[in-house]
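Omission of a single protein chain aside, the complex is shown with its protein chains in their original locations.
Should a chain be cited, it is by its letter among A, B and C, assigned in written order, with residues numbered from 1 in that chain.
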Amino acid sequence: MMEQLSNAWKNVLDRKGFDYGLPIDISTHGAAIDRLITTLHYFMALLFIGWGIYLVYCLVRFRDREGHQADVSEKHFGVPKYLEMGIVIFEACLLVFFSYPVWAKLKTDFPDRANSLVVRVVAEQFAWNIHYPGRDGKFGKTSIDLIDGTNPVGLDREDADAKDDIVTINQLVVPVGKPVIVELSAKDVIHGFFLPVARVKHDAIPGMTFPLWFETKEVGEFQIACAQLCGVGHYKMMGQFLVKTPEDFEQWHLDEEKALTE
Amino acid sequence: MTHAEHTHSGHHEMPFWRKYIFSIDHKVIGLQYGITATFFLLFGFFLMILMRWQLAYPGVEIPFIGKALTETGALTPDLYNALGAMHGTIMIFLGVVPMAVGAFGNYLVPLQVGAQDMAFPKLNMMSYWVYFVGGVVMMSSFLMPGGAAASGWTSYPPLSVTANNAQTVWLLAMVFLITSSLLGSINTIVTAVQLRAKGLSFMRWPVHVWAQVATAFLLLLAFPPLEGAAVLQLVDRVFGSSFFLPSGLYIDGAKASVAGGGNPLLWQHLFWFLAHPEVYVLILPAVGVISEIISTNSRKPIYGYKTMVYSILFLGFMSFVVWAHHMFMTGMGVTLSSFFQATTMIISIPSVIILTTLLLTLWGASIRFTVPMLFALAFLPMFAIGGLTGLPLGLTASDIHLHDTYYVIGHFHYVVAPGTLFALMGGVYFWYPKITGRQMNQFLGKLHFWLSFVAINFVFMPMFLMGSKGVSRRLYDQTGYSHGAATQSWNVIMSTAAFVLLLAQIPFLYNMFTSWKWGKKVENDNPWEATTLEWAASSPPPHENFPTPVEVYREPYSYSPTSRKVRPQFSQQEA
Amino acid sequence: MASGHMSVEEVKKHTRIYWVIFSSLLLLTGVTVGISYIHLPFTYAVILALVVASTKASLVALYFMHLISEKAVIYFTLALTAFFFVFLIIIPWFIPWDFATH
Partner (left out) sequence: MSVQIPYIDEPHPVTGVTNAKLGVWLFLASEVMLFGALFSALITLRLGVNDWPHGYDILNVPLATLNTVVLIFSSVTVVMAWASLKMQNLSRFRTYMVLTILCSFIFLAVKAVEYGHKFEHGISPATSNFYAIYFVITGLHGLHIIGGIIVNAYLLGPGSRMWKTQPERFTGRIECAGLYWHFVDLVWIFLFPILYLL
């Protein structure tokens, strides 16, 4: 046991396998989020250290001792008032200039659907079903009555639009540099669609479909995580999040289409 | 004044079960709350130790007791989820709230306002026993086939509605606990407002009384919506309605056979309408306790008493209009999120003011490093960390990354564990001489403090690092994720620290029980030279607290400018 | 109300008011039921029903519950409750209906 503990210490001190701070960011909007988080933490550290120094100073200077008398006169300090006002203004700035623009952009400034990859993500216990519209860009009809083990989203293959639709399980493949619009829903309980490296997170709530968007700027193999407790398999509800070059993506798409016709 | 003799004879006439079991004496009820809550706090802590073992050594058999829990001796994901849900529920609803409001509120508020008892003593007894029944019902869910409720303390539907029957028990227990809190809060408010001693105007209330009254209002007005929601979820589960179930659910490989048409977000709104004020229910009494300890042990008044009071009231008020910041990730639009971000930023202001006020009290003080003061002083930076880390969670943009990660866990645990719990432990050391007439052992107290202080930071600080990396909360085993595996070493350290923290409570418990009989006797009724009314009563106070009515002559926290003497509220002399 | 010390005459005056309120409540009940038989457009029906119900409730609260002459501490409690009640009752409009799949 002690050995495991000392190994653990060695790992965290050597930063084996990770850096402190945020994970890498492969999205175009993530920088703004990271900037906010970093700024906030500098601000918090500054306040905390300031308070800390003050506290320690007080503890030393005003400790109870022989001949020391507390000063009970009604004092009024001006500094804290300015400090508090400063904090108010700073927080207001963070809200207006950092947080609001990001949220407004993500919620209202959607990329053009024609130039984006639109996918449906349907969460279930305990998997992520990814539904691609295929070449025609149109999702085929789906119905809850058609859902079974081989057809997790209930796609009606008889429908003309559905012929070229691709459905993958736990594998979200996107081309780098192209906006992705995700239509997020859930079949059973609430799940949390979380792409840590792309700074994307949203709850998938049954009975609702939420549009999200993001755009990647780096190729790589990453993970989809579940952020919301969804039951016994919550911890293993992970999917692959593959960002490919446009060429590789095209190849993958062709492979999937081929698999459909076979 | 023949009151005194009268009472003493009255005391002895009462049979044991009237005096200690079904007592209507607020002090006995306060102690009953305290003892029961201590049991639940330890039990909730113990559940977490089991979970921390699993997190540090996933799938490894738990030493000694593992085989008694499961076949393999390691936790199953099912059991892990159940322990998680029960840890949260027990700690909040059966541990900290009954301790802060039930024990401290019950014991101290009547004493601090100079009353002989609560306004409604029988109601007081009832609220304890309803709480007790709620606790028993909650614990009985461990005996249900399939284990205890496993949908998190938040019990989000549809997961909770489709969960096993233990969830029904959970909801029933919640109805009991809520009812108990409602009865208690009515009692606290009426007592504090109506039974004030002569001369005790509102602006002469100790900060602790203000904090308890504000808390009582929060419980009174925020809890009923959850009670309503719990009833709705019960009906969903027992009678098959669909308040929280939308149409088109597909669960367990089949279409759900319910009418549908409900909405899972309705539960979240009603739940957080309570659960956000609940955060302040946890913190406000702690602020009250801390104010008493800091003023007494720094030998000077609270800096800006009025500012403090207004901040507490404003905090309580604002806590009702920030709840949806827990729901930024549920499709919230720009307008609504801006509103809730703004209120969240606003609510941080009174918190900062309270902290500043307490810090400024130390300026020019004469600080006595007693055990309660150590806890109070530790509370300040810990509460600061807990409060500050709330900022990134309260802004939507940063919340995108941090929501539902370990960062959140670290944030609220800093507020509640080294925040509220430290304050309450300090409070136990502080008022122990009043309750028993004896002091707790100072050496054991300091040992308890330093071990706990170091260990608790090693438990919670790494959570911020893990959360920043994006490790989701409530994971049975995080090593499947690459970022989870990378930060797994922290789990080993945190779990070890949690175990040390558990060990650190042994001197505390030992101290608490042995000092009752063998602690050093206090020389007078006001051993800390404090200023508030409870120190006018004898130690321990008799059944009617003040055989001769007390009168209040001045504001609380008044000290002599020239000598090291105190000017208690109940003393006419200008020392 | 001025609890505690009221003369018998004062109480008698009160009791007369109670019966007047009772008749008004009966009348308003008739009105609201009557309106419901007209089947007005939904919005108007809601507004009218709520206006009548609020009037009735006010009469009960003001006269039967003596809120017309109550003490400040009660008013304070109720004002606080009313404020939070408003937030509670607008929750339905906080739900993002645009994204709901009917």
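The rule is simple: a contact is a pair of C-beta atoms (placed from the backbone, for glycine too) under 8 Å apart; a residue touches a chain by one contact, two chains touch by 3 or more.
All of these numbers come straight from a predicted model, not from anything done at the bench.
Put simply, the hidden chain is in touch with B, C once you look at the whole complex. Interface note for the absent chain: among B:A149, B:A163, B:L266 or B:A504, the touching residue is B:L266. Interface residues of subunit C facing the missing partner chain: 3-4, 6, 8, 11-12, 14-15, 18-19, 21-22, 25-26, 29, 32-33, 35-37, 42, 45-46, 49-50, 52-53, 56-57, 60-61, 64-65, 71-74, 77-78, 80-81, 84-85, 88-89, 91-93, 95, 97, 100, 102. Taking the whole complex into account, subunit B touches the unshown chain at residues 3, 6-7, 10, 25, 115-117, 119-121, 182, 185-187, 189-190, 193-195, 220-229, 231-232, 235, 239-243, 246, 258-259, 261-263, 266, 270, 273, 543-544.
Going forward, only the chains that are shown with their structure count from here on.
Separation between the centroids of subunit B and subunit C, computed from CA atoms only, is 37 Å.
Along subunit C, residues 96, 99-101 each make contact with two or more other chains.
Touching two or more other chains at once are residues 246-248, 263, 265, 330-331, 333 of subunit B. Across the interface of their complex, subunit C is touched by residues 193, 217, 221-222, 225, 246-248, 263, 265-266, 269-270, 273, 320-321, 324, 330-333, 336 of subunit B. Touching subunit B in their complex are the following residues of subunit A: 4-5, 7-9, 11-12, 16-18, 20-23, 32-34, 36-37, 40-41, 43-44, 47-48, 51-52, 54-55, 58-59, 62-65, 68-75, 77, 80, 83-84, 87-88, 91-92, 94-95, 98-100, 102-104, 106-108, 124-125, 144-145, 147, 149, 187-190, 192, 194, 196-197, 199-203, 205-208, 210, 222-223, 225-236, 238. Only residues 185, 207-211 of subunit A touch subunit C when the two sit together in their complex.
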